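Only one protein chain is missing from this complex, and each of the others stays in its spot.
Labels run A, B, C and D following the written order; every chain starts at residue 1.
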Amino acid sequence: MSQLFQHLINGIATGTIYALVALGYTMVYGVLKLINFAHGDVMMVGVYMGYATALMLGRQAQSSPWGVLLIFLVAMGGCALMGFLIERFAYRPLREKPRLTALITAIGISFTLSYGFQLDIGFLPGSAPRAFPQIIKPVQWFTLGDPEFPDVVLWNWQVLSLLVAVVLMMGLQYLVYRTRFGRAMRAVSFDHRVAALMGIPTDRVISLTFMIGSALAAGAGLLYAIKDTSVSPLMGLYVGLKAFVAAVIGGIGNVPGAVVGALLLGLVEEFVVGYAASTWRDAVAFGFLILVLLVRPGGLFGRVAAEKV
Amino acid sequence: MDSSPPEGDVMSGPLLEAVGVSIQFGGLKALSDFNLSIHKGDLQGLIGPNGAGKTTAFNVLTGVYQPTQGEVRVSGQRVNGWLPHQINHLGLARTFQNIRLFRALTALDNVKVACRGQGALHPEGVGLGAKVRGAVRNYQDWWRALLLTPGFQAEERELTQQAEHLLEVMGLTHRRNEEARNLPYGEQRRLEIARALGTRPKVLLLDEPAAGMNTREKADLMVLIRKIRDDFNLGILVIEHDMKLVMGICEKITVLDHGETIARGEPAEVRNDRKVIEAYLGDSYLESQGGAA
Amino acid sequence: MSEAQVKVLGERREFPPLLTVDGVKVSYGAIQALKGVTLKVGKGEVVALIGANGAGKTSTLRAVSGMLKPVGGRITLSGEDTTGAKAHTLVPRGMAHAPEGRGIFPNLTVLENLELGAYLRDDADGIAADMEKSYGLFPKLRERRKQLAGTLSGGEQQMLAIARALLSRPKLLLLDEPSLGLAPQVTETIFRNLRDVNAAGVSILLVEQNAHLALNFAHYGYVLETGEVVMAGPGKALLESPEIRKAYLGE
Amino acid sequence: EKKSQPAPSGDKAQGGQAAQPATAGGAPAETNTLLLGVVTSLSGTQATFGSSTRNGIDLALKEANAAGGVKGKKLEMRVYDNQGKPEEAAQATTRLITQDKALLILGDVASSNSLAMADKAQAAGVPMITHSSTNPSVTEKGDYIFRVCFIDPFQGFVMAKFARENLKIGQVAILQDNKSAYSIGLTEVFTRAFTEMGGKIPATESYSQGDTDFRAQLTTIKKTKPQAIYVPGYYNDVGLIARQARELGLTTPMLGGDGWDSEKLFELAGDALDGSYFSNHYSPGNSDPKVQKFIADYKAAYGGEPDAFAALSYDAAKVAIAALEKAKDVSGPSIRDAIAQTKDFPGVAGTITLDEKRNAVKSAAILKVAKGKTEFVTTVNP
Partner (left out) sequence: MQTVAAVSSGSGSSSGVPAPLRGILPVLVALPVLLALEWLLSDSPFAIYLLSIMGVNVILAVSLNIVNGMTGQFSIGHAGFMAVGAYIAGVTSLALKDVALSFLPVGVSDQVFLFVALLVGGSASALAGFLVGLPSLRLRGDYLAIVTLGFGEIIRVVVTNTEAFGRALGLSGIPQTSSMAMVGFWVFLVVLTARRIAGSSHGRSLWAIREDEVAAEAMGVNTTGYKVRAFVISSFFAGVAGGLFAHFVPIINPGSFTFVKSMEIVVMVVLGGLGSTTGAIVAAVFLTLLPEGLRSAFTTFGSGSNLAQQVDQIRMPVYGMLLVVLMLARPQGLFGTKEFWEVVPRWIPRRRKGM
């Protein structure tokens, strides 16, 4: 019983991370209809930026509120800039071209980043994973059983990241469906040429979306690093993939869908590992995905665009 | 259905028949109790204000949408629940109101996609036996293609000629190897007709074929449509907002409004039908006609 | 490519200059769509552009509204050179374009589509008023306010496209075959209302297959053939001319 | 006959023949350097082992060259990355042998890569020494394949023995890396040995290399209240496992194998591993001057403590060099024979004697983790 609780907590914690990454994925997809395979790797770079900042700040400063804030700002700002550059130079030139071409450049960038960061030349960190400093002092906010050897533990950062995820979700939802910018985004996502005829500065809208998405990735990455206490060049590949799956389960392009999908995925994985064989985790995760899609081809919340013949 | 459909001329019955067809989109009844029957050689019109349900009617007849009530028969065969391509194999072809060509393919290939050699026409029908037989035939086809059997090559040649002929009929020979997306609007419409004819239909449904054509081109089109009807002797149903064209070529006209059939008959009757004038033509139409005629 | 000599009929009524298109060339890859088109639209003037299929009417509008970059020539809007300017920079300067193929946003509702028409405006009540106007103009749109635009009927989509263009309160309105797929009655209403719009000082550059309708409506007309202006003159004058009657009115 | 390559288990005769064109093809005669080929993973999840490997070999060669090289020729190495994939390993090996005319192949850590390499080396009749592939099947590939470390069965047995006899515990849960044959192998042996000695394995959970969240498995393990957890994985996972175990309130000591050995382990695990034990090829704490010298030189050259992979690759290179020295010529067969004769070779990771199965007969060290350092506890002999 208590074990069930612990699994629930773990599952939601994992799902939260997926959710945060998935939000960025879904946003970029929403406006460009591009599966941005580099998203996970952008996240990874963001985490290293935060890591570097933390080291510079040193033990004391890094865990002070201002330190933490600075770390997040640097990482998210850096990633926003990176996202801007990637979009500007790798994606924009291909906007009029078949979507697959942009996908390839995305893959190219993903390779460049994930393999590039494995080098131990110059500032590059090398392939060895690093311990990520505990910038948020882990505190047990709730325990069950005797405090020495508790049965269930709930950590402050678990609650924290869940809150962040939910707030961000609502924020994005508002941005996309309630604001003029959001309307512009959706217009651009369908046809940027006609959108321009409405006076929408398509390039700026797309750049901005990318920057927001990348910043989100960085933030998510940091929470991820805090959760699993490490940072490595390959961390993006795996989380990126899972986040994408989560986004699709929820109906890619749909903001709340991304979060729900992610939490579901997190729980499914946790329970497979906890109660069945962990070796089947990924199989079950993808099986779950396929099942969802067979029942609802547009994902849980996505609607397959009504096409008038 | 297993046995290939009985030939149109053998049976006197209608090639295309809709009986009490209705369809609903959420709350909206886009088409209600729609009846229609088209025989070989017919040239009928379907008109009505925007949003009346004309295109929807086409979609129901061709199997794009499933009717919520009623029954559709193509050359005597009930086709409710059939897939569009199966219905097409029974001899029903259409064009689209907002053009849907295979944009990156050449004009010739657009038509060739639709073309089928006489022999190769095999409606798969529903029911397991038919499916299996269809599948087997298909795989035979693949092998013939892979082994480049003489029969296959002959068929390819035949298809090409067939397609070229259709382009010629539609006056598109000069665009033979141009990508469909680069053709101007009017020619795209004609190409759609050529493509539809490629499937050797018994009934042809045209959705606003004259849209985007100037008066002169419309005049030519009228001649063309009649010519098609006679040369390929098939039944034709036209949706069109250009009264000159509709009244000019159609022997019988059905008028829809809000999904309801509000009138049906000879052009002359329809033209002077009070309800039709109110709902669709508008009074000024009478004068303009009076003026023109 | 040298300008083909344009056959000009009759006298042009004077309007203060708004749009000038001077020897504009456009090509799609190898295909040269416009071989040097020259035309003018004055403030408050209605100009019709007619021509056979593939003559280059749509391409001309696209070039004017910045949807595509001309490879040659010059375009000015109220004095400023706007050749090759990005489309979204022209909207604030009073340009509105209802493009060929309607270009509505199928996954947005009718309402959202209209709101996008007023993207650059922030006079809430002004917008509301104009919405009401367009609903008055096309009652069907009010019925379908919440429906996804993609599921509208062809004609309804056409109405939406025109209404959306009007919502930006343009100085110059580009219409590409507005009557396409519209019931005759609706066509009349639209043109009647366009008359009012124009009376309110909006200039209109109109591409229309129905030459009779267009030339009756327009102050001035140009005839396009294979990417060049071959004929120009007041609408009525053109309607009179035997060539036009033969080529476009099929008489 | 030419068409089909000799089967992997290929009989020596064939291997020998094939070798003639490949190596004794006079290539070395032209150059005045002797080329050693190295294949290891420089990218992918195991890249760190790759760089340790490379450094270890590099160090050995530098020393040898400083000492005037071998047979009057300078030694040279060429390192190729196999991205942790067998097909890449095979490709790189083939290239080293046929294009670059390497006399001898060194590598790799992951057994599946070594197996791929061994197959090609054996077929071409070029000797190969793996420094730390502990899977038995590697050297079974043929008579050209050698190994300078102990094998999984031994290591698994060692830890089981230690846990049962020295630590006197009876309940050990296992958390294995399902993606690494090494981990699976150790698990099997440990389980067998430990239960034979009367111990119990209440739970065997597994994870996949590169995972970063092990809470689910640990939660399940925790329920079984074990006295220790055996984690035969690689340090980069173990570090996180340790942390998360403590975080979930699992305070029992952990047991592991040579995969743990890396200074990074302590950076990752912090103090979470204090009181844990793992079996290893050598102990940095070992006072033997030759070991201390190695450590000093290594630090000087590459910075940072040498881990077991560095030490073993260093030894492997040393063995290879000694063999080249001894061999009457540099043809595949003679080098092979020279290596085969290796006896009581003083390596930094223990004395190496190759048995008839071409495996090193070595003792294992048990190390204890305390305050982010390792303490030598005892050696267990075969």
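Basically, a residue touches a chain if its C-beta (ideal position, glycine included) is under 8 Å from a C-beta of that chain, and two chains touch if they have at least 3 such contacts.
Worth saying up front: this structure is predicted, and the values here are computed from it rather than measured.
Taking every chain of the complex into account, the omitted one touches A, B, D.
If you put the hidden chain back, the residue from A:Ser64, A:Thr112 or A:Thr179 that touches it is A:Thr112.
The omitted chain makes contact with just one of the residues D:Asp119, D:Asp143 or D:Asp237: D:Asp119.
The chain not displayed touches chain D at residues 1-5, 7-9, 21-22, 42-43, 47, 54, 58, 76-81, 83-87, 90-91, 94-95, 97-100, 111-112, 115-116, 118-120, 123-124, 135, 137, 178-181, 184.
Against the chain not shown here, chain B presents residues 62, 64, 83-85, 88-89, 93-94, 96, 100-106, 108-109, 112-116, 120, 124, 135, 138, 141-142, 145-150, 152-153, 155-157, 159-160, 176-177, 179, 195-196, 198-199.
Residues of chain A in touch with the missing chain: 29, 35, 37, 90, 93-94, 97-98, 100-101, 103-105, 107-113, 115-116, 118-121, 237, 241, 244-245, 248, 252, 277, 279-280, 282-283, 286-287, 289-290, 293-294, 297-299, 304, 307, 309.
We take it that only the chains that are shown with their structure count from here on.
Comparing the chain pairs A-B and A-C, the larger number of C-beta pairs in contact belongs to A-C. Of all chains shown, the one whose average CA position lies nearest the global CA mean is A. Chain A and chain C have centres, each the mean of its CA atoms, that are 45 Å apart. Spacing of chain A relative to chain D, judged by their CA centroids, is 37 angstrom.
Counting only residues that touch two or more partner chains, chain C has 151-153. The residues of chain D never reach two or more other chains; the list is empty.
Under the stated contact rule, the graph of chain-to-chain touches falls outside the line, ring, star and complete shapes.
Of all possible chain pairings, those that touch are A-B, A-C, A-D, B-C. Per the touch definition, chain B reaches chain C in the complex via residues 25, 48-52, 55, 97-98, 182-187, 208, 211-219, 241, 243, 280-282, 284-285. Residue ranges of chain B in contact with chain A, taken from their complex: 55, 59, 64, 96, 100.
Interface residues of chain C, counted against chain B in their complex, comprise 28, 31, 50, 52-55, 58, 100-101, 140, 144, 151-156, 158-159, 177, 180-186, 188, 209-212, 247-250.
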